[in-house]
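The complex appears here without one of its protein chains, the remainder shown in place.
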Amino acid sequence: MTAQLIVEDLRVRFSTAHRVIDAVRGVSFTVGREKVGIVGESGSGKSMTARAILKLTPPQAKLAAKTLRFQEIDLAAATERQMLKVRGRRISMIMQDPKFALDPVMRVGDQIAEAIPADRRGSRAQDRERVLGMLDSVQIRDPKRVFELYPHEVSGGMGQRIMIAMMLMPEPSLLIADEPTSALDVTVRLRVLAILDELAAQRHLGLIFISHDLNLVASFCDRVLIMYAGRIVEQCAASELAHAKHPYTRGLLASLPRVGDTRGRLPVLTRDPAWLSS
Amino acid sequence: MTTIIQPSTKPTLRAWLTADVTTSPRQARLQRAYFGWRRLSGNHLTMFGLSVLLFLVMVAVLAPVLAPQGYDAQSLTDRLAAPSAAHWFGTDDLGRDVLARMVYGTRVTLMIACLVAVIAAPLGLLIGTTSGYFGGWVDIVLMRINDVFLSFPGLILALGFVAALGPGIRNAVIAIALTAWPPIARLARAETLTLRNADYIAAVRIQGASPLRIILRHIVPMCLSSVIVRITLNMAGIILTAAALGFLGLGAQPPMPEWGSMLAVGRAHLSGAWWVSTVPGLAILVTSLAFNLLGDGLRDVLDPRSDT
Partner (left out) sequence: MITVKNLSVNFGAMRAVDDVSFDVDVEETFGLVGESGCGKSTLLRVLCGLNRDWHGAITIDGSTITPNRSRAFFKDVQMVFQDPYGSLHPRHTVNSVLSEPLVIHRMDRIDARVAAMLDQVGLGPAFRYRYPHQLSGGQRQRLAIARALILEPKVLLLDEPTSALDVSVQAEILNLLKDIRQMRKLTCILVSHDLAVISYMCQRIAVMNHGQILEELSPAQLTGTTGHHPYTAQLLTASRGYDHTLAQELPES
């Protein structure tokens, strides 16, 4: 599979008056037209990596990479104007909580229509048809009714599907999803993931799925990257996760309780300082 | 903040203040104060405001030293003398040295400011937090009383009180304090309404804490920052109100050297002897500005949301 996104030695650094924080410390990976999961705990740098790809890091962050390339575009060297053509168009991003990502004073349908790139817009009626078609493809049963709703009138699961619809309108080739289902109930989660799965397959999308939930990522994605303290400590196929090599991954897997667990105590992950420099 | 620690050249004090492991409540509190101070001192405008105020405090304290002749030494032959080597700010219409009166006037101004803050802030805080915590009819009654006070413009209300109580600096302070507490109460109430639902309040409720304990030990400390900032920012208005009362002859009575009344006296002589009004006027301006700058800086430091 040819890689769409090539990341080599990505670094993100925050320098304040008192100290320097390296949020991402030399991360390298590729993403083709496949589902790649990035798993890590809080502070591991997974969200910052995603933002770095789209150059959406906070202004005080410094970004550096040996290679940061998406298809034919050199993202590292791209100016802000060039990035504007990439964000939302070639690479889209779905956030965790639709409540915060959707404009509360605009109708849902209008927001999705806004996502159609300017050069592909038609008349109002044509755009509306496209939006309704998109709402249908995210399994929303009554697209015409939902088109007219405001964000506060939709439930969490529907809101997330609307986000997905909005992000897929411009027909990107790569989708980054940052904890897209963490704010959703478990039963709703699976439906949203099924929709994402189906759409990604249909449209030959690349998908980067960021989460703290190792089991979810392992069952949903094709490949898994485990991040710890700004570095990728493990890269493997999702099916091979049980045979993970790095002690952090093994420790994490072992410390998770499971339904039907008969262990008296859960093994606690002991952090080896050596992992910080491996 | 009453404890301000200068980073000492001695390594041991600094080490104690930045130590990772704290061994006593006092050390923990002083560490917090120290870090707060470091943040405050990074803001240059705030430091300017603070220096001005410290300068005023020093002037007030050293008044007898700086102006040994006192503030009401009259010399009718020297009336309205222009600024010179003998009288740095000239003399007023009764021949009194303007500088000396300014120096003693600092005491009056600062005293008014402090007394009003000391009365209005705790009063507003207590009423606001009680109102916000209990809700229901307690809230309704207290806030309607609050509304009555708030509905009058500050100066008019102060005028009304002073007219009722009689002129004089003590009554002026009471009057101004009565106009200063309502916004504080509103602020404290608003903060309390948000804090009331916090888990840490729930946690102490299920320990069986009485409402008094919850309000005093849990809610008030969280409101304190906003109230300090608010009262500091309102200080400019308080000083101006005091000056206005003085200007109208309802605050400090002669011969007390209150800046506002000095301004009033100089009005008649503005074209000829500009210094009699201008100097106290500038002093009022600079003091208000200093309080504003300090309040802004304090807000940046004390904002509980940006607690690190």
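In this document, chain identifiers A and B correspond to the written order of the chains, with residue numbering beginning at 1 in each.
The rule is short, and it goes like this: a contact is a pair of C-beta atoms (placed from the backbone, for glycine too) under 8 Å apart; a residue touches a chain by one contact, two chains touch by 3 or more.
Only a predicted model underlies this, so the values are computations on that prediction, with no experimental measurement involved.
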**Fill in**
Omitted chain touches shown chains A, B
**Fill in**
By the document's definition of touch, the residue of A:Met1, A:Leu84, A:Ala242 or A:Leu256 touching the omitted chain is A:Leu256
**Message:** I'm checking contacts with the chain that's been left out. Which of B:Cys114, B:Ala198, B:Leu216 or B:Ala268 qualifies?
**Reply:** B:Ala198
**Prompt:** Where does subunit B touch the missing chain, residue by residue?
**Reply:** 21-25, 27-28, 32, 198-200, 202-209, 213, 217-218, 221-222, 304, 307-308
**Fill in**
Contacts from subunit A to the absent chain lie at residues 41-42, 136-137, 139, 185-187, 189-191, 193-195, 197-198, 201, 212, 214-216, 218-220, 251-252, 255-261, 263-269, 271
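The working rule: only the chains that are shown with their structure count from here on.
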**Request:** Go ahead and note the Å separation of the Cα centroids belonging to subunit A and subunit B.
**Result:** 51
